[in-house]
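Every protein chain except one is present and positioned as in the full complex.
Labels for the chains are A and B, by order of writing; each one numbers its residues from 1.
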Amino acid sequence: MILDHLPALQVVLPLISAPVIVLVRRSRFAWLMAVAVSWVAAAIAVMLAIRVADAGVISYALGNWQPPWGIEYRVDPLSAFVLVLVAGTAAIVAPFSRISVVAELPREQEYLLYAMFCLCLAGLLGITITGDVFNLFVFLEISSLSTYVMVALGQKRQALAAAYRYLIMGTIAATFYVIGIGMLYLMTGTLNMADLSVRLADVTDVRPILAAFAFITVGIGLKLALFPLHQWLPNAYTFAPSAVTAFLGATATKVSIYVLLRFYFTVFGTTLLFRAMPTDQVLMLLSLLGAVTASLVAVFQKDIKRMFAYSSVGQVGYITLGISLANTSGLTAAVVHLLNHAVTKGAIFILIAGITLRTGGASGFDRLKGIGSRMPFTSFGIVIGGLSLIGVPGTAGFVSKWYLVLGAIQRGEWIVAAVVLASSLIAAAYVWKFVETAYLTKPDESSVKAGEAPLPMLAFAWFMVVLCVFLGLDTSLSVGGARAAADFLLGGLR
Amino acid sequence: MTSLLAHPTTALFLGAVLVAILKGQARSVAALVAPLLALWLVWQVPEGIVWQTHFLGVEITPFAVDRLSRLFATIFSIMVFSGALFSLNQTSRLELPAAFVYAGSAIGVTFARDLVTVFLFWELMAIGSTLVIWSAGTRRSYAASMRYLMVHLTGGVLLLIGVTAFIAETGQATFGAMTPHSVGTWFILAAFLVNAGAPPLSAWLPDAYPEASWSGTVFLSAFTTKTAVYALLRGFPGAEILVFVGLFMVFYGILYALLENDMRRILSYSIVNQVGFMVTGIGIGTEMALNGAAAHAFAHIMYKALLLMSAGSVFYVTGKRKCTDLGGIFRTMPLTAICGIVGALAISAFPLTSGFISKSMIAQAAADRHMTVAWLLLAAASAGVFLHAGIKFPWFVFFQKDSGLRPPEPPLNMRIAMILLSVVCVGLGVFYEPLYHILPYATDYRPYTADHVVTQLQLLLFAGLAFFVMLGWLRRTLTISLDFDWFYRRLGPALVRIAEAVIEAGRAAVRTAVFDTMRAVGAWLVARHRPDALLARTWSTSGMALGVMLILLAYLVGFYVL
Partner (left out) sequence: MDRHWLTRPGTIALLWVVFVLVLAGTVVAEAFIHRHAHFEVTSWFGFNAVFGFASCAVMIVGAKVIGFVLKRPDTYYSEDGDD
């Protein structure tokens, strides 16, 4: 039945919609197609998640070739969680994207952006759903290549440079990854994750495995912008079209984090490398450095897009920190922050898209003086999102931070707990910078004159803002899902 | 969930929204009705657990009622009402809504029976109170509110670490009596003490409170420190360390208040002093002592608000806040002066005032436990309270030399608020039974014995004699006294400046490698994070690629060597 093929449809629908869009070439059709595809994808993701919660892990053999020979699609609590996150974000970003795309892109390029959007969505969903490490590489390339194009569509000259740099770094990352899995294949003769995990436990010569581990860690670390491998991110986010930034900011690094979790806990889980090697300590140190340094850098930025891009690097640090703690609370924090940060940053970047729409693309703080009275809903939404980045109680960010601190304390890492909380004070500093500009500075002749962002855009953004508060108050779904995923991952370690 | 509608905090939060939206008469009505509604709700809700739920994986009890919570919620509601009445003519549109959120959060703490909810309201209280200070709208108040927020965010961090550690240790989050013997409980105690104005972070209070508007300080005086007293009463009754902390606060408050020239800073130091009495009582820990601490908190909120209202009225009509600029204004402001004196007598615990019937319970508890030194220190401190708040405040503000000022009385609503609180202060001193009846523990304590009245009068009146005899020693000067805030207002910035100066000097001298390194280290933090700095600047592609290679190499080498 068609329901049995949901895992395949999850990826195939967005994948085939891209060539259709390119063939038709009409921008309005392209947009409608992108909206339809992302909504259907979101619906499928939710259905899959419900089925996983009810009936356990779904294994789907693509083309009926049984794993480990054929390609397996596998939906477990963690991948279900990430699927909902990615498809859900796409479903929210796609509808409003038209407003900012029309404003920012030449008409003849519009359909291209939607095609790339669908491709990217297919790639990200594919990475999440596949149970095959090489298939994952293919999807990684699909999502990466489409992302480079989307960034390059940005209308400032720097967008090309940013896309180029992202391309170089992304290619290095993909190469490292493929070298890593090549070594794994040499040692085990399989590419299926579950199979790999079983066979790796029996491998006696551990040196090539170590090398594979290093290559994959650095490769994925690059993609998820782990400090200090984050240099590609701020420019890519700053110069990409606003709708793209909103989508990527909420999803791209999150999917890479998912891959890291998958490798650390599922593929390498049985080898106990994660605990045997000082990987967790290295990761912890880098995460803390990233969280503190990137937040400090954010404080000194003069452009709001760049500021929140650096804030993303810092927030990724919290997620990887949760991973490095490797206990239930830490992993719950990591997984739930995937969602909470996606919602928060999604809201913020949509609202910023509204601002750039009104400023004609400018996003420097000098243009935003007194914006609090010109665009009250936009500004207030950013403030609430900012509170969530700080981790103020009552917002989604607090829930993540809570579990992170709890995980650190349970591991006896008092200093880590203290640094996490201290770094949230730094976040308060950069959020305050926006408050000061928006509410406490008198507008001058260079500041924005126009009024509020278009209603549809505001509506979608505020949906996410409200979600951001809701997730801070009712944690049964978010933390419930995250805890299930964390337990599932830790189960792989035993 | 529907029980949340019966939560007094809900009434105040709704009131905050209404007061923010409405204008004119409707706003005044909302401002006065919301606190009364809250007070009514406080007495409508039955004792016991009203609402329990799960949050963040632990069972939490955001709404539960017992005698202690009802006592504090009652006085907090009365206080919001009086404060709202007093500040009806405040022109700032922000202050009253902020004060309602602030007070509503304080009431939220009193009904919370789990540490997670306490933390949530604790943070909200910090934000609300910061906005109250901020809404004064001056440069000074802005700077002070930022320093205030900094201290309270630090306190919030301490509390969050404490609460999570407590949950990690015990697996549950119930807020009940604890003993400070684990990391978690120590952090929680420290966070409570920060808000109580205990050393070493006590300077936030006299630094920030006097910078609020003439009405803002009235609100501020009531909630933060007294919520901390409540939290200590519930969380750490009988923790011995509190006796020492409390006694320190008592004398710290007196000595600094004696040196102070700004009338509202005098009263702010006096808050620390009064909270010190309560903290000492909590540390003594007997039923009598805890009753005394609770009763004293109740009485203190009323008379301290009255004192600050009278000071606020003077500030409102004269625009002056320093004792050296004031004096002799009892001629044209007799009502304000009389109300101020009533508050001063009450804080000094004169017989027939509210301070007498509350403070003496704490002293009695010390006597019952044969704590001679503590008792003597408390007695000396009682005399000292009369000295610094009881006489000094009214004397230097309303009497002393004639400053030539002839200000009018404040507007009607402010006068009514002061008269109301004066009546309460005296009324509680005479008819103390109702208050004793709602204290946490049943008591048959009788404050009015001939012995007690006579000895108290002796103590206070001879303290007064000392004041007038030694008046020359107390002459007001245009000074402030350094406090702990010096460390973050002066020493910190100075160290940075010194570091910069040293680095600059080094650079100007021979530019040797040594000095360049020093400079690099000195400028490390700021320089690295500026947009053009190494970590923030856009790296060249080859640079990035090289970095990646180096990291891979480090991993590989690390794995093989280790």
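FYI, contacts are C-beta pairs under 8 Å (C-beta built on N, C-alpha and C of every residue); 3 or more make two chains touch, one makes a residue touch a chain.
Here the structure is a predicted model, which is why all the values come from computation and not from measurement.
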Displayed chains contacting the withheld chain: B
Residue of B:L14, B:V33 or B:A143 touching the missing chain in the full complex: B:A143
Residue among B:I21, B:M470, B:L491 or B:L546 that touches the chain left out of view: B:M470
Hidden-chain contact residue, picked from the options B:I254, B:M418 or B:L439: B:I254
Contact with the hidden chain (one of B:L412, B:V454 or B:L495): B:V454
Residues in chain B touching the chain absent from view: 139-140, 143-144, 251, 254-256, 258-259, 261-262, 322, 328, 330-331, 367, 370, 372, 375-376, 379-380, 383-384, 387, 399, 402, 450-451, 454-467, 470, 473-474, 477-483, 489-490, 493
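Assume only the chains that are shown with their structure count from here on.
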Centroid spacing, where centroids are CA-atom means, of chain A and chain B in whole angstrom: 43
Sites on chain B touched by chain A in the complex: 54-57, 119-120, 123-124, 153, 157, 160-161, 164-165, 167-168, 183, 525, 528-531, 533, 535-536, 538-539, 541, 544-545, 547-548, 551-552, 555-556, 558-560, 562
Residues of chain A that touch chain B when the two form their complex: 164-165, 168-169, 172, 176, 207, 210-211, 213-215, 217-218, 221-222, 228-229, 231-232, 234-235, 277-278, 282, 293, 296-297, 299-302, 306, 310, 392-394, 399, 402-403, 405-406, 409-410, 414, 417-418, 421-422, 424-425, 428, 475-476, 479, 483
